[in-house]
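Missing here is one protein chain; the remaining ones are kept as they sit in the complex.
So, chain A:
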């Protein structure tokens, strides 16, 4: 093929949503195969692999994130209905959840407090700027809520969105090993721990392990979004900094 022809096709494709969408699905399908090929090792997290592959691809082809997102937004959009869909596993686990509701709620409030306080003080101790510090505070909250919280308390919403995804990946990759090291094997407890700290990425990891763990993670993610939105502005106001 002539270089010019190729260039013309590339110019067309790089401005159409088709390429971003196809690349996203292809990256995920390949990353998922690698993950299965590594005997489902949490270190080969499909989200992390696909994100790395796509970032490399965009940098190599000198494509702007905005152009990529024009296509990828169709996948991104499904986060909304998927969140609504969490009501179904939640309903099926209703009886199990009711039995442990009080321990769950107390652990959730404690977890939100510990997450925010450690994020703020650790980053402060290591010399992070104030805006980075406040962008890190809502790192465990699902993206849309985290961004509005960050804006409210003086962080950078878009940096927060990036930190939220990273937190989710860290939680999903290391969480299950940490929990089994702590001798925690109850799927309900593991689900709550993953959902509160690693939001949706942790929840999808939990669903990979069992439907019950996924339901508990989904519930905890939603409750934690609510608890963070209510608690974080006060925590930030009252913490001696």
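Convention: contacts are C-beta pairs under 8 Å (C-beta built on N, C-alpha and C of every residue); 3 or more make two chains touch, one makes a residue touch a chain; residues count from 1.
The rule is short, and it goes like this: contacts and distances are computed from a predicted model.
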Of "Succinate dehydrogenase", "Imidazole glycerol phosphate synthase subunit HisF", "D-allose transport system permease protein AlsC" or "LrgA family protein", the UniProt protein name belonging to the chain not shown is "LrgA family protein"
Given that one chain is not shown, which residue among A:34, A:170, A:209 or A:235 touches it? A:170
Since one chain has been left out of the picture, which residues of chain A touch it in the full complex? 24-25, 27-28, 46-48, 50-51, 54-55, 58-59, 65, 68-69, 72-73, 75-76, 78-92, 94, 99-100, 102-104, 106-108, 110-111, 114-115, 118-119, 122-123, 126-129, 132, 136, 139-140, 142-145, 148, 156, 158-159, 161-171, 174-175, 178-179, 182-186, 188-190, 192-194, 196-198, 200-201, 203-205, 207, 214, 222, 225-226, 229-230
